[in-house]
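All protein chains but one are shown at their positions in the complex.
Moving on, here comes chain A:
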Amino acid sequence: MSVLRPFRATDLFRFNNINLDPWTETYSISFYLSYLSRWPDMCYVQEAPNGRLMGYVLGKAEGGGQEFHGHVTAITVSPQYRRLGLARGMMRLIEQISDEVYHAFFVDLFVRCQNKIAKNMYQGLGYSVWRRIIGYYGTGMGGGKDDEDAFDMRKPLSRDAARRSVRANGELVHVSAHNVT
């Protein structure tokens, strides 16, 4: 239970309880506003009834031809508000917009290979591993290779009727972070 609403520029003043977290990066003003200035319909926050921000998602639409897709750049929920299904709610909305507004073929996101909880959650939402991106997270948090690499997980949308964005053994397909934008 929370207010799901568009991410606004002034939310940057209030997202500290979410961003003071080892897994959540705080970027420059340009970063956030560049998303809002181009894909405001792919950026949302979840807000508690008392007005405190609980989590947010920033996404975009990119790629050409059959690679045109919605991409979840950041999705994060404050520790206090985890296990409430907030991420699910935000993901559903991103998928809806990617499908109905952008007519994208699929939605994708990157997740630390080590983050099994997140990986399972996304699998539960219909995502599957498309490929493994080597060294995507740089040196990581000291958790070894699985902490440094990312899985690119994809979920087909209605336009991908042939389910081209799903493949078996995606975990075994390795690409270097340099080849990924």
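Assume contacts are C-beta pairs under 8 Å (C-beta built on N, C-alpha and C of every residue); 3 or more make two chains touch, one makes a residue touch a chain; residues count from 1.
Just so it is clear, contacts and distances are computed from a predicted model.
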(message) Leaving aside the chains you can see, what is the UniProt protein name of the one that's missing? Options: "Cilia- and flagella-associated protein 36", "Actin cytoskeleton organization protein", "Essential protein involved in rRNA processing and ribosome biogenesis" or "GDP-L-galactose phosphorylase".
(response) "Actin cytoskeleton organization protein"
(request) Specify the residue from the set A:4, A:74, A:121 or A:180 that touches the hidden chain. (result) A:4
(message) Touching the absent chain: which residues on chain A qualify?
(response) 1-6, 8-10, 12-14, 16-17, 19-22, 26-30, 33-34, 36-38, 40-41, 44, 48-50, 52, 54, 79-85, 89, 96-97, 100-101, 141-143
